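If you scroll down you'll find the structure; I have some questions about it.
Heads up, one of the protein chains got dropped from this complex, but the rest are sitting where they should.
Chain nomenclature is as follows: A, B, C and D, assigned in order of appearance, with residue numbering initiated at 1 for each chain independently.
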Amino acid sequence: MEAEVKDQLVSIEKPELIAPPNWEPVIMGILCNWCSYAGSDLTGTSRIQYPPNIRIIRVPCSSRVDPWFLIKSLQTTADGVLVSGCHPGDCHYISGNYFARRRFLVTKKLLNFVGFHENRIQFSWVSAAEGPKFAKVVNKVTEDIKKLGPLHLYKKENFEKK
Amino acid sequence: MKKLTYFPGCSAHGTSEEFDSTLKLVLKTLDVELEDIPDWNCCGATSAHVMTENLALALPMRNLVLAEKLENTTMGIACASCYQRMKVTKVHMDENPELAKRINTTVVEEGTYKGTVDVKSMLQYAYEDIGLEIIKSKVTKPLTGLKVACYYGCLLTRPKNITKFDSPEYPVSMDQICEALGATATEFDYKTECCGASFSISNTEVVENLSGQILAMAKESGAHAIVVACPLCQSNLDMRQPDIEKKQGVKYDIPIFYFTQLMALAFGYPVDQLKFPKHIVAVEGALANIGKFQPVPEKVKKPIKAVEAESEDK
Amino acid sequence: MARVGVFVCFCGANIADYVDVPQVVEEVKRIKEVKFATEYKYMCSDPGQGMIRDAIIQYKLTSIVVAACSPRMHEKTFRKALSDAGMNPYLLEVANIREHSSWVHQKDKKAATNKAMDLCRMAVAKSIANEQLHEISVPVTKRALVIGGGIAGIQAALDIADARIPVVLVEKSPSIGGKMAQLDETFPTLDCAQCILTPKMVDVASHPYIELIPYAEVLELQGFVGNYKVKIKKKASYVNFKTCTGCGACWQKCPVKVPNEYNMGIDKRKAIYTPFPQAVPNKPVIDAENCTMLTKGKCGICKKVCLPGAIDYEMQDEIIEREIGAVVVATGYDMWDPTPYEEYGVGRFKDIITSLEFERMVSANGPTNGVPQRPSDGKVPKNVVFIKCVGSRDEAKGIEYCSKICCMYTTKHTILLHHKVHDSHAYVFYMDIRAAGKGYEEFVKKAQVDTGTTYLRGRVSKIYKKGDKLMVRGEDAQIGQVVEVEADLVVLATAVSAPKDNPELARLLGISYDKYGYLSEAHPKLRPVETAKAGIFLAGCTQAPKDIPETVSQASACAAKVCGLFSGDTMKKDPMVSTINNEYCSGCQNCVKVCPYGAIITDEVPVGHGIKDLRTVAKINEGVCQGCGSCVAICRSMAITLAGFTDPQIINEIVSI
Amino acid sequence: MNYTKQIQDIAAKLFAEGKIDVFVGYRMNGFDENQVPVLITDPQDVSKLVFTDKSVFNLVNYLKTDHTRRKRVGIVVKGCDSRSLNLMLTESQVKRENLYVVGICCEGVVDDAGEKMQNCTDCMVPDAVVSDEMLGTAVSGSGTLTYKKNADIVALAEKPLTERAAYFEEVFENCIRCNACRHSCPLCYCAKCCIDQETATLYNGANTTSAAFHALMTWSLHLAGRCVDCRNCEKACPSHLPLHLLHKQNESVIYENFQEHLAGVIPEDRGAFYKYSLKDPDDFIM
Partner (left out) sequence: MSFTTFVTDKAGLQKFYEAVMASRETYAPVEKFGKFDFKRVARLSECDPVSPIAKTLSIKPLFFPRTAKVMKYVATSAGTDVSEVDEDPLAVKRVILGAKHCDARSLQVLDKVYNWDYIDTDYQKRRENTVIISTRCDKADTHCFCTSLDYDVENLDALDVLVVNGADGKTYLEARTAKGEALLGETFTSDAVRVTKEEAAPEMKKQYDAFAASFRLKMDYKEVNAKLAKIFDTPEFENVSGNCVSCNTCAFVCPTCHCFKISDEKVKDTGVRYKSYDSCNNGYFTLMAGGHNPRPVKYRRWRQRAMHKFVYYKERFGENLCVGCGKCTISCPVNISIFEVVSQVSAAAGNRQ
């Protein structure tokens, strides 16, 4: 029995909380329309398989991503977030991803500072041609977050999570 | 009294002794004191850089490190080959500090390379640091009437990004110095052609061909003499001249002067101090033109930039 | 209360094999706002679309979710289906359950189904916050600006004007014609450049839809596609073009002689001059730098001899403003200056000339009446050496690219030389002969045979003077030897380089340029005529070196683009643009800084609360906005909304799973 | 540090010359050593003005209220205050021509207990960077500014994640969401704070820990690259929360990664989020 308890997954930020059996993380993926969303479509068209934990939201550009969306996701439904945009220099809107990059770094460091594991907030540049890379990124993020366990910090405590 | 760090090089005490001694006379007039680099060593030319890069850089670096101890900002080098090796080493070291650190370990007992000393050929020093005005002011016996072809050779101005001095293909600095001395510089297109260099010993025929062309072009330009700033050029053009004449069946009789010899002459030093007897081709014929006639005032050579400007006026 | 209809697609077996579609339908039916949900084999088919149309009407739906393939695939199809049913097409949301679920989770049907349900729920949640959007129509000023009056600008202007669209053609020099007007004959057909160009020049001058502004420069461009405002500086010509008859008395009597640019300085022109006899407009201008009347106040001869009294020494530069809708940039090219080739003696030897100088010499209306002469002594050259790639393909001294036209024009020059000086002999030093083009290779082959030109593959290492000859020493790589050619004249095929004013022009137009100074196209393959800025197009060598046929093609392509842009009274535009809520905007103007398109400007609005004062707020020009959303995320006051991707929409998606 | 006399003279002169409508300064609170901000409109009240090391509150905050808007204002600013004023000017919130700025070469102010405040001991820009008139002699030496990383964030960053999480959970739990932090911040001038707008209140309107987390995170990110470390927020917080931690954390990330200036030191500099560099760190992105 004790061994079983040890095997159980705990939340990295709150080790006193144990994940329910067969717990699967939810990852919020926010992708820019022109590169990463197209890349994720290519992953589909190429039938490259990846874990089913990610839920994808389409935005026009990574610069549309308000840090608010990340905070909101982590507070409500997600155990981790992935934001993906065009590679530097490839932004459909010329410079959007450069502005986004600064915000992302500060947001990530701040959330980490107040207690979130840094792997819960991840970023990637995926171009429209990088279907395999998108699968790789999702694999990595899912693996990382599975290791971290469920997120409990600042969750709306009254809502049952699936 | 200006001070100048001096790297004589091996030839200064051998084949080009006249270069060395007249240089010292000239600089005395120009109020420049030479300080020899203590315990200087071979620059590595011409064999080191085809054998090992390390050695080719380490030998000049030792000289540079030693030169830095003298606290002068400039090092003057008589021999064009020595100048080339030093300058190449200095530029490489300054551009690549990592390399400098690595090469420095070889000569670490002499000190650390700092890059504080600039490397200049004596021609460059005379042209840039002394200047035509001062040279002109020291002339007591102008060389009026003497027509000279200035021959720079391959090393003094090339490669351009290393030497950063004068035009690599059609330099004019020596021409202007000669004009300042009162001589006339002829329009001479073979200024930077190859003289055959060290094939002088191993394959004399090459030198005879190449230097032969230079002599022929000089003759065609109407020059009485050729002026050089490189010991090897001087020896090839001078020493091989009789053979060339024999081969081509042409009588050239063009003496090959170091520019310092002409400077010393113009500054009024007696002829017996100028080591003319060391020359193979007799100088008297050429020197006889001095003062013989007022030259038709050919268009005076303008500085490099003015030449470009002139070209627009077709 | 929203009434959402959900349509889940099988996509044949593509979705149905890996996602339990009926279960997805059951799940979405549980959502409060979903009033109708169904499934179908192919939603994109006509019957599928019909189902959507019917359901909209029957269930009074207020927004639609289609769960199928990627929205990048069929969003437009389904939007049309909504339109057909009388519904605003932007009330559609697409849940991507194929690319994002069935195709990527083929081994786990349960997980794929779960994910498909979540994706549908997210789409439903987003659609609840969807709003009716309407295509934006931006009024268009149907007038085009063409910058540059070379063959590219002339062609573009004529093509646009022939479509009855007014064109403003701005040319820097006193006459249009450009480089082509300096050419003698053109490859590969050897027709006379003047003969084919001058009719076009005259057309420009007489075309009712073209306003020609010569001797002028563009100063400023403001606005956005369809609605630009341009400021043009018309330099003072000191000649009243309206009264001038073009008789030429003035320039015949003018005492001041200056090198003639048109003839590459080979001969002289006067201080009052027309650039060349066929100039359009054929009116003289006074060169203010050299005219002694204007510089020193002495002379005034031209005024005395001008019977119509067209000379006006007091004339000032004039600023002309025009409202235009599109811009064609056709500023051409410059010849590269070969001065760095010191080993050739460029600048020292008078008998080394550039190819354009040669072109002028062999031109029938040129300074030497069509017979080449040595600049040094005026003798007709017999041995002429042509050196190609002077500057081109030379990283050390010149530029990296191939100038594209030199091979062909040098071949042409050998022919022209042969025509003009029958006993001449041409030598060509070359690296490669690049003759890709219709009839080009044949032209080169024929020229080699007809002219007997000696082609030497190799670079020239030195040119020196021997007597009155130039000795050209180079390598003949095919025999592996150094060769020396005794030449009377050396012609350098100098590279084509970008106009030196291009960077400044690019800055004032707000477009980009490459490291050489050529203006950048929007896409190297698929959008070679457009720039990144909507409504600005490129024609000719200002984008990259080109020959005349290519230049003309691109100019006509520009014209087609401009005509397309002007095909309606307004331009239609995607409504996914940002808008500002004045009530919340604090006027900090940070959005102005981050907008990549300069679409945000400031505006003054009343303070309100009975206070009689104005405050500054941001204002978005929806004609320019491309909908990236940078400003939305940067706005601390959350005063900016990006239609289609509003905060409530995205937050709804986040909290709906 | 006592500029009471000079400030009274300046204010009196400005009123006499008719250059200002209101002067924003400090007065004694009337019963102990502490001071309160005062907005003086009557020239006769000029004698109430004081300035000592107890003049703590950042007065730039008052430039966003109706009492000063559309008026000509005289104001006293310390180093940190002047930086926030600089940002207000850059962000077009006040017009320079409407201001008469009395800059202080600030030697640091003290808290209620008489101890020098932490932001003063760590102060990198003690002298006012924008002023019409400076009082005192420059405190900052010549030479370049060296960045002092806040000791509190260094200590916290070294702690294990779980401890940090627990610590901040307590911070957010003790937040009563009165929003005093934001109202006392001179740079929170939005017409309606995004946290109070419908989109936000729909999910975070209540005063829960979760909502406090959301509000403080959003707030500190909106001040990232702009916070001038005047600590008005901490002074206002009824729960004495260590709010500076969030700001200093952002400031250090921005300073170390983007090589930006400190907020408000350079005129016309809007802060790190409103520009970018091609050299920004990219290694944290996959």
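Assume a contact is a pair of C-beta atoms (placed from the backbone, for glycine too) under 8 Å apart; a residue touches a chain by one contact, two chains touch by 3 or more.
Everything numeric in this text was worked out from a predicted model, so none of it was measured.
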item: Touch criterion as defined above, residue of D:P37, D:G108, D:G136 or D:P281 at the omitted chain; value: D:P37
item: Residue, one of C:A539, C:A559, C:A639 or C:I657, that touches the chain absent here; value: C:I657
item: Touch with the omitted chain, as defined above, among D:D66, D:E158 or D:E268; value: D:D66
item: Missing-partner contacts on subunit D, residue numbers; value: 29-32, 34, 36-39, 57, 61-62, 65-67, 170-171, 174, 176-181, 183-184, 192, 196, 201-208, 211, 232, 235-236, 238-242
item: Touch residues of subunit C, complete complex, unshown partner; value: 29-32, 34, 121, 609, 655-657
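Just so we're on the same page, only the chains that are shown with their structure count from here on.
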item: Interface with more contacting C-beta pairs, comparing C-D to A-D; value: A-D
item: Inter-centroid spacing, subunit D versus subunit B (mean Cα positions, whole Å); value: 69
item: Centre-of-Cα separation between subunit D and subunit A, whole angstrom; value: 34
item: Residues of subunit C engaged with two or more neighbouring chains; value: 594, 634, 647, 651, 655
item: Subunit B: positions in contact with at least two other chains; value: none
item: Chains grouped in pairs wherever the two touch, ordered by label; value: A-C, A-D, B-C, C-D
item: Complex contact set, residues of subunit C against subunit A; value: 70-73, 96, 98-101, 103-108, 111-112, 114-115, 118-119, 122, 532, 576, 594, 596-597, 626-630, 632-634, 642, 644-645, 647, 650-651, 653-655, 657
item: Subunit B partner contacts - residues on subunit C that touch it in the complex; value: 259, 265-266, 339, 342-343, 345-348, 350, 375, 462, 464-467
item: Of subunit D, residues touching subunit A in the complex; value: 153, 156-157, 161-162, 164-169, 172, 203, 208-210, 213-214, 217-218, 220-221, 224-225, 245-246, 249-250, 253-254, 257-258, 272-274, 276-278, 280-282, 284-286
